[in-house]
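Structure, as structure tokens:
As you look at this complex, bear in mind that one protein chain is not there, while each of the others sits in place.
Then we have subunit A:
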Amino acid sequence: MLGLNKNDLTLLLVVAVLTLFAPFILNPFPADSAMAQFNAGYPDLMQRFIIFGIFAIGFNILFGLTGYLSFGHAAFLGVGSYAAVWMFKLLSYNVVPAIGLAIIMAGLFSVLIGYVSLRRSGIYFSILTLAFAQMSFALAYSVLSNPKFNLTNGETGLQVYKNDPQIFHGEGMQDFPHFFGIYMNSTHTMNVGAWSFDFNAGYYLCAIIMIAVFYLSIRIFRSPFGMMLRAIKSNQTRMSYTGLNPRPHTLAAFVISGMYAGLAGGLMAAMDPLAGAERMQWTASGEVVLMTILGGTGTLIGPVLGAGFIKYFENIFSKINDNILHQWFAFLPDGIEDFVVFIIHPFIGKGWHLTLGIMFMLVVIFLPGGLVEGGQRIGKWIKSRGKSDDKTATTEPAE
């Protein structure tokens, strides 16, 4: 079905079911129980899961398939956001033209940057993309916000003002992005016993788009084009000896992943009509690298997992404080309790980045295939425990 084989179809269906039922799955704890702080099923966070998932899927098409490590992908996200907000400012709050322009602008931008950066490979490519991204950040932050030609509104960030043209803005419409009248912030809350589940229009828009682009990425991975990209990763010289020019393929991959980033940026603006230059900074590019590696480079589901994992723990870890720790470890004797809390303290709350950095290093060192490889290893271990005489088990690269 849909041109996919059985495994891929199952994967797609699982992802679709998980995203569509996420409001239930992410809210496993009753709303006023002590564990409610671990609920991730509120619209804002769920939207971020999906948006960064899209961003990471796109990044993975470039890095996972071709092996070109770009440190400047956040620039495309930023361009997408700016383009979307400009659409809100000029036309109306409808998200369709906004997201459309975001993708187109990010695509054009990535053709430009990709054409130049892809003339070099390896570390040079990483540094070129880094340089371009930092340049766009510096331009967006300062130069393009002068009074004569205010494209980005500098430090404040681009937003929609009352005196903007908005030529198609309807009379009775609210001032918030909508999809033909369905507002992105409209949420239906369903109460089932002690539980409450939020169904947010914006989330479902993101979710449907993500399922679509996830399907697209499966198709790319399985297509002859995807095969070509893998050839670039494994041996570029041999590829050119067979008479194929790697550069157009790499450029195509670069542009596709740039458009994914633009889409993510457009959605980000659609959920909250604001765009700031800090989205383009290279630390933001570093974040998508972390997500992809943590989840599993070159795998289909890895980037989505990584994005969800990082965004979930970012939220949860930064909410934990010393009081909560004391509650958890209350069963320990007093001295030990204080000691345990003292040890854990640097890793929680504001120290969440420390935890992330350590986790990331551990993954790169011990688990190059990321969470997906970890899952596969556990799966294999369970299987091999069942039949102990299976000695031919070989580790396969995560695909």
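The criterion applied here is as follows: a contact is a pair of C-beta atoms (placed from the backbone, for glycine too) under 8 Å apart; a residue touches a chain by one contact, two chains touch by 3 or more; residues count from 1.
The rule is short, and it goes like this: contacts and distances are computed from a predicted model.
Novice: Looking at what's absent rather than what's present, what does UniProt name the missing chain, "Amino acid/amide ABC transporter membrane protein 1, HAAT family", "Phosphate transport system permease protein PstA", "Xanthine dehydrogenase" or "Superfamily I DNA and RNA helicases and helicase subunits"?
Specialist: For the chain missing from the view, the UniProt record says "Amino acid/amide ABC transporter membrane protein 1, HAAT family".
Novice: Among the options A:Ala34, A:Val192, A:Ala212 or A:Met361, which residue touches the chain absent from this view?
Specialist: Of all options in A:Ala34, A:Val192, A:Ala212 or A:Met361, contact with the hidden chain holds for A:Met361.
Novice: Among A:Phe132, A:Tyr204 or A:Phe254, single out the residue that touches the unshown chain.
Specialist: A:Phe132
Novice: Would you mind spotting which of A:Gly67, A:Gly157, A:Gly226 or A:Gly306 touches the chain that isn't drawn?
Specialist: A:Gly67
Novice: Out of A:Tyr82, A:Phe221 or A:Trp282, which residue would touch the omitted chain in the full complex?
Specialist: Of these options, the touching residue for the absent chain is A:Trp282.
Novice: Go through subunit A and note every residue touching the omitted chain.
Specialist: These residues of subunit A touch the chain that is not shown: 67, 69, 116, 119-124, 126-128, 130-132, 134-135, 138-139, 141-143, 146, 236-237, 282-283, 286, 289, 293, 346, 351, 353-354, 356-358, 360-361, 364-365, 368.
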